[in-house]
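Excluded from the complex is one protein chain; the other protein chains are retained at their positions.
For clarity, chains are labelled A, B and C in written order, and residue numbers in each chain start from 1.
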Amino acid sequence: MGKIDRVGRIRTLHGDMGVWHKYTFGLAGERFFRALAEKGVLLASRCEACRKTYLPPKVYCPACFAELTVWAELPPRGYVETYTFLYEDLEENRLTEPVAVAFITFPGVDGGLVHRLGEVRPEEVCSGLEVEAVLAAERSGGLQDILYFRPSRE
Amino acid sequence: MAYQRVAIVGAGITKFVRRAQETGKELAAQASKMALDSCGMTMKDIESVSLGTAPDAFDGVHMKGEYLADGAGATRKPFMRSFVGGGSGVYAIIHGWYHVASGHFDTCLVVAEEKMSSTMPHPQAAFNTIYDQFTERPLGVNLLWIFALEMNRYMQVHKIPLETIAQVSVKNKLNGLDHPCHQEGITPGPHLTVKDVLESEVMVWPVYRLMVSPVSDGAAALVLASERVAKRMTDKPVWIEGVGWHLDTSYWTNRDLYYPRYVEYAARMAYRMAGITDPRKEIHVVEPYDPFAYKELHHLEGLLLADKGEAPRLLEKGVFNRDGELPSCPSGGLLGVGNPISAAGTMKVAEIFWQLRGEAGARQVARPVKRGLAQAWGDLMQVGTVVVLGR
Amino acid sequence: MKPENARGVPLKDEDLKTGKVLTTEWRVKADYAWDCGIAIGRYLDGLKEGKIMATRCRRCRRTVVPPRVFCEWCFKPMDEWVEVRDTGRVNTFSVSFYSWDMTPLEKPEVPAIVEIDGCSPGVGFMHLLGEVGDNLEEILRRVKVGMKVRAVWKPADQRTGAITDILYFKPEEE
Partner (left out) sequence: MRERVAIAGVGCTAFASVSPGSSYRELTYEAAVKAYEEAGIEPKDVDSFVCTSEDFLEGYSISDEYCNDQLGAVLKPAQTIPGDFLHSLAVGVMHILTERFDVVVVQALSKASNMKTIPEMINFALDPVLNRPLDITAYAVAGLEMNRFLAEGKATREQCAAVVVKNKANALKNPSAGYGASITVDHVLDSEPVAEPVRLLDIAPYADGAVVMVLCSEKLAPSLTDKPVWITGIGWSTDSPTMESRDWSEAVAVRLAGDMAYKMAGITCPAKEIDLAEVNDEISFKELQHLEALRLFEPGQAGRATEDGKTSLGGTLPVNVSGGGLGVGHLFECSGAQKVLELVLQLRGEAVSRQVQGAGVGLAQAWRGIPTTSAAVAILSA
């Protein structure tokens, strides 16, 4: 059938996958983000069989499928386990100011949260840095209710 | 026969609902937990996981298989997703069968999940993206078009009246009322008649609203085990005696849609493996894929359980009723229970599993059953996936 | 009776709208620039010129549309391009009262598979029928399987090289 050997004959069709999505939070997510919105606290759920405390909490244990009914509030203080500085946004545009993002763990908890770091100079950020969540004044229920984590004050 | 014999030893399922609050992971976990509890096993006994789930465009997550992994208990285990469109619900069991039969593993957890309600503005919109982007999508096509085109072709070639096809809806929707997981609101009530079906709204002629299976969220799971393990786990193992699947050309507008040859080839493959020579006698209960009313008849003919054009007549004679010679869709099928695509296929395999063990309760078919068949369909009128089970 | 105490928490549509249940939305930017390649490239070029281009396999004696560079039956490259006519017969049709995203249509659309004259028997593509009436009864009276139809093209200067360069197929007297 011959190949296309002239650039002028190349034809491209532009298009997209024209769907968008509205997600529920799930049973565990609903309870976690309601508590965050209404009381400003972080919850974790406990699996006795596997001796694991999950953050974010789950209603089932991924390892043994036990139903997790023991939920507890976490102390507000966490620690930076690892971090990075982003120089690009989602559309690959260069950012004028790098955005600090970290994985934050909490004592006695399996897991943690990925979130932005704020009110901190880049050179201050290190593994083990103690941080606390800065919550939005008006909370609507969702990850955006946490504005960022900052070095803890006391 | 060089491969290990493989049995289903446990089955689990969630309710089928129009909109689930659970995330896809939570639905998968609920079904998996029921399947494991039903045969007294835990994830420690499971060596591999086979996930079946249909388009990522529904749950709204790219690489949906990865997202669902920890819902299917796959953390730090061999985990693989297989995807043959709507046929995935039955293919995931075939995929699981190869995991165990090949000797790689002694157990495999098969999980199928679908959460269609996340798609906006409507799950149907996601189906527009299954069409060829160059030659079909620009026409503004929706999924119902292809079914209506096939149904019309099937009706025209065999001169099948709409009233007969409407009877499939009545049979399956009433059967579905006996299924604890059936979706609310998809069956007007126990008094449903053919007249009601033909008075429901014409959506894409000749498809009426009550001839279309609903959009659903749900999950189902099965536990497969090698002969050695299966005999330890249960005194009623259900053996996977035959597996078969075939894919036809994607140029669906170049084939005659009145007969699903790909289902016939898949069925012959499964029958050959199961040593079945006369399916109409040797298959005692069947769950053909019924996303649309006519499709059950269309598939019964493809499965060689009725001659071409004969299925409607057998339907009218009651052969496919629960008290008939060859009960078809005793579960209620996709029309009566719901259609979370891949989980619907696995629900059908689970139904045959429960029927063969005599555990289907109000849905238990009248005649004694020793061998059953579950079949799913998918893609652009293109793939048939068949599993033959036996006690 | 199996299955027993199956889980699953059903929600109503309002629960999502009224905030009884938390939700979050995401509009994915999934944009593509697909390479049409040899066969579809020539096909769309042909449509721009008001022609329907097919490809032919001599071994299998098959002329097919939409065109491809290989014959999927004998797996050899196709032998030649063939311009086929813009007329054909209705293999099957339906009458749709909903758009692609389930919004109700005032005037129903009539999708059909049209077997294209000049191609092998039973070979054609999906398109819309037009000028066949705008209610179910009239459409079912005027449209029959096997009916002869002809393509109605956009004016040449409005054609861009797309399947929509054909507006629809209209009935053609025998």
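Throughout what follows, contacts are C-beta pairs under 8 Å (C-beta built on N, C-alpha and C of every residue); 3 or more make two chains touch, one makes a residue touch a chain.
No experiment lies behind these values; they were computed from the predicted model shown.
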item: Where the missing chain makes contact, among the chains that are shown; value: A, B, C
item: Chain not shown: contacting residue from B:157, B:177, B:247 or B:304; value: B:247
item: Per the touch definition above, residue among B:30, B:133 or B:164 touching the missing chain; value: B:133
item: Sole residue of B:9, B:34 or B:61 that reaches the chain not shown, by the stated touch rule; value: B:61
item: Hidden partner interface residues of subunit C, rising order; value: 24, 26, 28-41, 68-70, 72-73, 75
item: Residues of subunit B (touch criterion as defined above) contacting the omitted chain; value: 2-3, 23, 54-57, 60-67, 69-70, 74-85, 91, 95, 98-99, 101-104, 126-127, 129-133, 244-251, 261-262, 265, 269, 273, 378-380, 382-383
item: Chain not shown, touching residues in subunit A; value: 3-5, 10, 12, 14-15, 17, 21, 23, 25-26, 29, 33, 54-56, 62, 81-92, 94, 98-99, 101-103, 110-116, 127, 142-144
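The rule we apply is simple: only the chains that are shown with their structure count from here on.
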item: Touch-based graph of the chains, sorted into line, ring, star, complete or other; value: complete
item: A-C or B-C - the one linked by more C-beta pairs in contact; value: B-C
item: Where subunit A and subunit B are represented by their mean Cα positions, the distance between them in whole Å; value: 36
item: Averaged-CA centre spacing for the pair subunit C and subunit B, given as whole angstrom; value: 27
item: Interface hub residues of subunit B, defined as touching at least two other chains; value: 19-22, 30, 60, 120, 125, 128, 133-134
item: In subunit A, residues with contacts to at least two other chains; value: 13, 15, 17, 19-25, 27, 29-30
item: Complex contact set, residues of subunit A against subunit B; value: 13, 15, 17-30, 59-60, 62-65, 67
item: Complex contact set, residues of subunit C against subunit B; value: 1-4, 6-13, 15-16, 21, 25-26, 28, 32, 34, 36, 40, 43-44, 64, 66, 68, 72, 91-103, 109, 111-113, 122-128, 136, 140, 145, 162-164
item: Partner subunit A, residues of subunit C touching it in the complex; value: 9, 11, 16, 19, 21-41, 44-45, 55, 69, 77-78, 161
